[in-house]
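Taking it in order: structure first as structure tokens, then the write-up.
Excluded from the complex is one protein chain; the other protein chains are retained at their positions.
What follows is subunit A.
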Amino acid sequence: MKIIQSIGVGLFLIGLAIFTVMPFLGNYTLSEELVLANTKDIHQEKMAEILKPMYGETYASNFSFISAFNENFSAYNDALKEESKWDEVIWDDYSFPLTQSSLSSPVRDNPWLFFGLSIGLAVLGGLMYNLPKHQDEPAGVKNNGIFHSSMKNRGWMGMITGAYLILFYIILYWFPAYIVNQVWMVTPLSMILSGNPASQWFLYGTIYTLAIIVMGVRMFRKYRGNKYQQLRTASVMFFQTAFAFLIPEILVLLNQPYFDFKNIWPLDYDFFYDYQIETFLSSGGVGMFMLIWGILLIVIGVPTFTYFFGKRWYCSWVCGCGGLAETVGDPYRQLSDKSLKAWKYERVIVHSVLVLAVVMTALTIANYFSGFALLENATNQLHSFYGFAIGSVFAGVVGTGFYPFMGNRVWCRFGCPLAAYLGLVQRFKSRFRITTNGGQCISCGNCSTHCEMGIDVRWYAQRGQEIVRASCVGCGVCSSVCPRGVLKLENGSTENRINEMPIIIGNDSIKINA
């Protein structure tokens, strides 16, 4: 078994290496036809003129191509800005489509080959590593050695992994022109699914889904003998693959709007943006259904389901961010900060994001229905600020890149406005709580250590108190790591759900008035 696992690691690293060197392959030649084909009508003439110096020239790397592009392009824009001719400035970013179309590379010629060599090998290697794990061990908690691992305890391997992820997100969000090779690599797959060429987001979706599947397999191995963990993992794998990845692409193939049916506002922050609403309204019955479905989820789905099951029905069974955190992020769950101070920050930050999202959306809707009389295009600035600060930096770069530094739920805990909304319902009106088993807690701290949301579970357990916290996503790991069987996730009566008085059992010397 060891050999298969070692080969797996080798294949994964080869795949990763090929994926990483891909941007350095091929060369770039721009022509006037490409510029005309990839720019908006209103910019075609201007762009063709601006980029004239580049025509026919072959650039050996994306660095030289993109810098030549930027040089020409900003020379033009800067000149206009200097003269304050703001309406003539070209605000659109054409670097990605032009770099992509100028490319000639072995990847573009043999996309499937490179897909197999990079993502394919990484997936295969990951499965070869994960499937034989814990094979000759009896079922049980497999947390051995976590804090002796350089990957899982902020050692050099964790640091490198975190740095790689952060770099990947920065390139993906703000410099996609550098990864056009990878986008070409997944283009045939995109053509099959949606009939459209791939974007960097399709590339990201593909990797994201495969990562959840491969690491989901790891969860099955790690939590062998724990039905709750297995079903939960199967659920997030299913929702990511079907709802977040395949169904939206297939909708596009059927000429319907791209839509992720499980993505709920305000996590899905552009749900009420004017162009989104236009899309819904202009797509006939299906578009109307999407709009109504989305609104129903927000106003009826979230409160109802959360009342019955707590926020876990979404955060650790359905959500895509949660899905990544629970699978890819599981090796890092123990790194979350459990201090009281962190909890104080958490409450302020996560609710501020919720308020920001609500205000932004309210302004957007008001603006839309007033025919843009209210703020004209100012909502766009608000959108781009929110998209940059929350959607990209917080949810992406910090949310995922920081797994190896601060645990796997940084985004969910500190940033997600939907988690804040679900949490408010969970805290004040829900049947869900974690119950503790009388006086059986030995304060060992396994529960708190392995809580990804940074909840000091032990604080409640050792007092025999039921645990009701807005942030608890109901992952159930505290229950599975408890060596004394003290914790259980339950949906019960809402009466006496929050018991301030401890209920330690077994000592008749003293009476604590309940």
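Note that a residue touches a chain if its C-beta (ideal position, glycine included) is under 8 Å from a C-beta of that chain, and two chains touch if they have at least 3 such contacts; residues count from 1.
FYI, contacts and distances are computed from a predicted model.
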"Selenate reductase subunit gamma", "NAD(P)/FAD-dependent oxidoreductase", "ATP:guanido phosphotransferase" or "Branched-chain amino acid ABC transporter permease" - which is the UniProt name of the missing chain: "NAD(P)/FAD-dependent oxidoreductase"
Contact residue for the chain not shown (choose from A:Trp112, A:Phe147, A:Trp201 or A:Phe308): A:Phe147
Listed residues A:Ser339, A:Ser370 or A:Ser384, member touching the removed chain: A:Ser339
Residue among A:Asn226, A:Ser283, A:Thr327 or A:Ser430 touching the omitted chain: A:Asn226
Where the unshown chain meets subunit A, residue by residue: 138-141, 143-149, 225-228, 231, 334, 339-340, 437-440, 442-446, 448-449, 458-459, 462, 476, 479-481, 483-485, 488-489, 503-510
